[in-house]
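Of the protein chains in this complex, all but one are displayed in their positions.
Letters A, B and C mark the chains as written, and numbering starts fresh at 1 in each.
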Amino acid sequence: MSGSVYGKLFRVSTWGESHGPGIGVVIDGCPAGLKLNSGDIQKFLDRRKPGQSRYTTQRKESDEVEILSGVMEGLTTGAPISLLIRNSNQRSGDYDALADLYRPGHADYTYSVKYGVRDHRGGGRSSGRETIGRVAAGAVAAKLLAELGIQVTAFAKAIGPVTLHEDEYDFSQIEKNPFRMPDSVHIRQVEDYLQEVSAARDSVGGIIECRADGCPAGLGDPVFDKLDAELAKAVMSIGAVKGVEIGDGFSCASATGFTDNDMFRSGENGKVIKATNHAGGILGGISDGSCIILRAAVKPTPSIAREQNTVTKDGEETTISIKGRHDPIIVPRAVVVVESMVSIVLADALLNGASARVDYLRKIWER
Amino acid sequence: MSGSVYGKLFRVSTWGESHGPGIGVVIDGCPAGLKLNSGDIQKFLDRRKPGQSRYTTQRKESDEVEILSGVMEGLTTGAPISLLIRNSNQRSGDYDALADLYRPGHADYTYSVKYGVRDHRGGGRSSGRETIGRVAAGAVAAKLLAELGIQVTAFAKAIGPVTLHEDEYDFSQIEKNPFRMPDSVHIRQVEDYLQEVSAARDSVGGIIECRADGCPAGLGDPVFDKLDAELAKAVMSIGAVKGVEIGDGFSCASATGFTDNDMFRSGENGKVIKATNHAGGILGGISDGSCIILRAAVKPTPSIAREQNTVTKDGEETTISIKGRHDPIIVPRAVVVVESMVSIVLADALLNGASARVDYLRKIWER
Amino acid sequence: MSGSVYGKLFRVSTWGESHGPGIGVVIDGCPAGLKLNSGDIQKFLDRRKPGQSRYTTQRKESDEVEILSGVMEGLTTGAPISLLIRNSNQRSGDYDALADLYRPGHADYTYSVKYGVRDHRGGGRSSGRETIGRVAAGAVAAKLLAELGIQVTAFAKAIGPVTLHEDEYDFSQIEKNPFRMPDSVHIRQVEDYLQEVSAARDSVGGIIECRADGCPAGLGDPVFDKLDAELAKAVMSIGAVKGVEIGDGFSCASATGFTDNDMFRSGENGKVIKATNHAGGILGGISDGSCIILRAAVKPTPSIAREQNTVTKDGEETTISIKGRHDPIIVPRAVVVVESMVSIVLADALLNGASARVDYLRKIWER
Partner (left out) sequence: MSGSVYGKLFRVSTWGESHGPGIGVVIDGCPAGLKLNSGDIQKFLDRRKPGQSRYTTQRKESDEVEILSGVMEGLTTGAPISLLIRNSNQRSGDYDALADLYRPGHADYTYSVKYGVRDHRGGGRSSGRETIGRVAAGAVAAKLLAELGIQVTAFAKAIGPVTLHEDEYDFSQIEKNPFRMPDSVHIRQVEDYLQEVSAARDSVGGIIECRADGCPAGLGDPVFDKLDAELAKAVMSIGAVKGVEIGDGFSCASATGFTDNDMFRSGENGKVIKATNHAGGILGGISDGSCIILRAAVKPTPSIAREQNTVTKDGEETTISIKGRHDPIIVPRAVVVVESMVSIVLADALLNGASARVDYLRKIWER
């Protein structure tokens, strides 16, 4: 497989299946001297946890993290940080009926073809529970970013057809509603829509936006490892994400150079600033010091109770109606996953950038 | 920097600046036994070359490739393939006036901050000429894919406000018009629009779509290195790309599970097929055997003659009006770059997948 | 740190400190379809375990492995394999006296300088217990190798001044004596020597030899990633190893071309074989089909009770006499670690080699 390791220097290696003994992650490369305790990580996991509202799966998973290595007396030591979250509420039985069927919109068929064997219990490695490892690592990354003055915030920009415009954002509302929307006005509208969709035993998608404030200019590498390219990979690698855009994104396509370019200005103390931020904080793959902005398109939860056509693993046509406890909308919980992936990318970029110049090396190595 | 190497097994390492002696690429990991000659590569480079129509820069670059290693008697040997394209028509003088200014929409400022020094001649490493290395490598990847029955095709789906709908596509037209649109009906409309924008000394963007036919199911890895994640990174790493989507992409956000899921069906010889392809050929990060479809949003060429505000490297506010020979629309030439990056990603996935199963290893190693 | 991940495709990521909650490893990239259960791994761990004889530390560690992921119904699924071994017999108190001292021959000083903080309890990450993760991963690699007919065997060639000559080897004896020597004749001599050294509160080193039988020709890559280069790295990365040689190794230096070259011969069925094996089974970095042979020099256990000079972390000169439970000779337990590292390298080479030729790709991907 060899696909569960991310990062060049801040290396995150996740493992675990939905219905195995647990889920976890090893972070190799977290710098020494970072204050870190399990509470820092638990806070992130709790935001991802199911059962936070009636719009998320009613599985009860406590998802408690144990720090197994890399931290001594509240400080990271430079050694790999291993984090373990035991699975506690697996109801594998729910999945027995699915062992021989390929669920539409899921990875059942592709895993079967690729590996010859497949862990059908809850999707195994392709389960949404896989993101627990990402969020645990994201919490560590976020702690590191915070030490350097960087703050990453994600939220729901759209749920189904209900879309917020930028001038409607009220960030203080994000954690105050079950959808993680930065707004209190449209909540009712969203609730009504979800009600309707749930009644049809169907599910909905949405758009998550993520912003990183306080990033220094100079993060990211040219050519293949551009900061926006790494962000695109990291966010697109989240199960349900089908599109990623930076700054003005797809709307650039119909703009002109004059309206899309951000003009430079002289800021305080002779600092270079930009008059606008169509670029979303990244120019030529390198952060420009303004807010980094990206959006991710999240598809509707593929597990729906409504009957669908499918085939068995022997190729027989049949129908399927997915029982069990599934989120009618994945966006609110995925917000934390996007935030985590963005944090991991930025942490890796901070580490990579520390060796970009001879004068940086002098600062570190000259005694 | 360390950002100019892409791929785990099919490793592409590009180098070169717009106004240095040349541009090139080294491919380490191309399998032995592939038929390859310089014509295979030249064909791709010629499609990227400037001066193909009056809508692209009038620089005349012959962009001739020399194979320096890795091929003997028309076959790859398994050794690194080094490709060199000499620069032949640099007019560095065009850029002298820009040495002290930061061009809006360009990487001048961010490179300066990151590296302390900057090659201002034509953007140096951030120039569009950097993509020559990608295209040369893409040609090799495409040759390998063709050996295994895979065909990658990119084209312009939209230029500025002129967008083709899928049912209007006529792939036979792609190379017959200067915009690489799969259509003959809307060309006049595009020409009129470009005329208008050029008159305003401005530039336009567009959307490129790319399709890979013939991909076996089973390409791509779960979790971080999902096939769609790698594609997103590879395509987003192209200079002017600001968004990437797979299959239905951003429109998934307002779909429901029932309309977005692709139902499975029984095909010929008991093969599993899908009734629709909203997923764009990838499920759970692994190719499902149907056509892989992605789209990239390309921003308008940032180099425009129209006057813009900016600052000097000393922070003084001033204005800039970019002379020189620039594409009013980058999309037609970027089409080949997208095709190249997608080909590179698929080639790497084919190599990676060859060790996914113990029975595959038996096929290779058992004597 | 970013130093705890090994391998390109068979990726091994270890974690854990001597006196933390446990030690573990995540293997990402193990092919699907391999029969594997915890007994396969436990068998290896038991050979590494302390307390097997009076010549190893008397700490009692049960070192029981738990498989946390990647295996379903006795088969690997292609997902990361996470293995956990809880620490059970930490006596951190033994180390309190050492918190402020730098032990000679240990990494206390260098970790302090590098990270600013240091886990002084039993050496933390630089402890010999770190090798548990290697051995657990090595057991999985060995299982994979066995499926393909490859068998790796390590043993003690020398302990202190007692060295076996190749014509004295009796492999049936390896697991029958506490030193893992392939011999029954010299055991008494070794025991006498160890007695003498222990009485002086000192410790001894030795040489480990490792052989891989059944390797197909064609493993390993040219130039930097030569099979011997990877073996050298993997084996030299074991804490106490100070030298590695392949085949005739250092004695080549005084040979001549005629005596050192292995002449080729025609074997059964027109197979190419070698008349001798001075090269140790590797030519130009690629396995040649004969037995792979390497040797590692292991330094004496640095923890000795005999008084040594050292300094405190504040730079004050003092003396140190290391109490606690330490192996007077590390070689017998390190044998399993060498075997594990060699197995991991070969497993990775098998995976890498599966994509070396276009005809291999055809075997896998053509349907």
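As a convention for this text, a residue touches a chain if its C-beta (ideal position, glycine included) is under 8 Å from a C-beta of that chain, and two chains touch if they have at least 3 such contacts.
Bear in mind that the values here come from a model prediction, so they are computed numbers and not experimental data.
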| item | value |
| --- | --- |
| Per the touch definition above, residue among C:I207, C:V342 or C:L361 touching the missing chain | C:I207 |
| Absent-chain contact - pick from A:I23, A:L144, A:V162 or A:A279 | A:L144 |
| Options C:E147, C:D183 or C:D288, residue touching the unrepresented chain | C:D288 |
| Positions on subunit C contacted by the hidden chain, ascending | 1-6, 8, 12, 14, 102, 104-107, 109-111, 113-116, 125-126, 130, 158, 160-161, 197, 200, 202-207, 217-218, 220-226, 228-237, 239, 242-258, 260-266, 270-272, 275, 279-280, 282-289, 297-304, 306, 308-311, 314-317, 352-353, 356-357, 359 |
| Positions on subunit A contacted by the hidden chain, ascending | 8-9, 29, 31-34, 76, 78-79, 144, 147-149, 216, 222, 350-367 |
| Residues of subunit B (touch criterion as defined above) contacting the omitted chain | 1-5, 9-11, 13-17, 20-24, 26, 28-30, 32-33, 66-70, 72, 75-82, 84, 111, 114-119, 124-125 |
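Rule of thumb we're sticking to: only the chains that are shown with their structure count from here on.
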| item | value |
| --- | --- |
| Chain closest to the middle [Cα centroid of all protein chains] | A |
| Length of the line joining the C-alpha centres of subunit A and subunit B, rounded to whole Å | 25 |
| Subunit A, residues touching no fewer than two other chains | 1-5, 14, 111, 114-116, 125 |
